[in-house]
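Every protein chain but one is kept in place in this view of the complex.
And then subunit A:
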Amino acid sequence: MVELARTPVVLEVPATVGALGDVAAFVLRLAGRAGLDRRAAYRLRLAVDELATNIVMHGYRGGDGRITVRGRSGPGGVQITLEDSAPAFDPVAGRLPPCPGVPPQDRRIGGLGIHLALTSVDAFAYVYRDGRNISTLTVKAEGTDPCPPRP
């Protein structure tokens, strides 16, 4: 188990592309507080960025909406929860692994963002509750990189 602060810090932003930078800065601050190394901080940021971008582009489909980001950090890692009230969408079901046999121009890159997100974190959970999508991502300080660089 990752040891985390009891009380989360909270950021609420409009679901716009322009707000993604605020989300990234929020996540990187938490990563710094938890002492994540550069690689783990990058993975956390990438995962949150991809899921938040997906909420903006596909969840609310460019319409009005809000995203609530809750973060808890501790010596063991960082846990981020993303909440939105767009139509129900389970990222695990929408995941699209890369398909080596398909030419790049025929691939759906959209689902690839979610694939990147899910392969970047140490743990992921999704629940739809009270009309809200709630995704929880954890990156451990000592986590094993689930997709290590090739030698």
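Here, a residue touches a chain if its C-beta (ideal position, glycine included) is under 8 Å from a C-beta of that chain, and two chains touch if they have at least 3 such contacts; residues count from 1.
To be clear about the criterion, contacts and distances are computed from a predicted model.
Only one chain is not pictured, and the protein name UniProt records for it, out of "Tryptophan synthase alpha chain", "Anti-sigma factor antagonist", "3-oxoacyl-[acyl-carrier-protein] reductase" or "1,2-phenylacetyl-CoA epoxidase subunit PaaB", is "Anti-sigma factor antagonist".
Listed here are the subunit A residues that touch the chain not shown: 17-18, 20-21, 24, 39, 42-43, 45-46, 49-50, 53, 56-57, 98-100, 103-105, 107, 109, 112-113, 115-116, 119, 147, 149-150.
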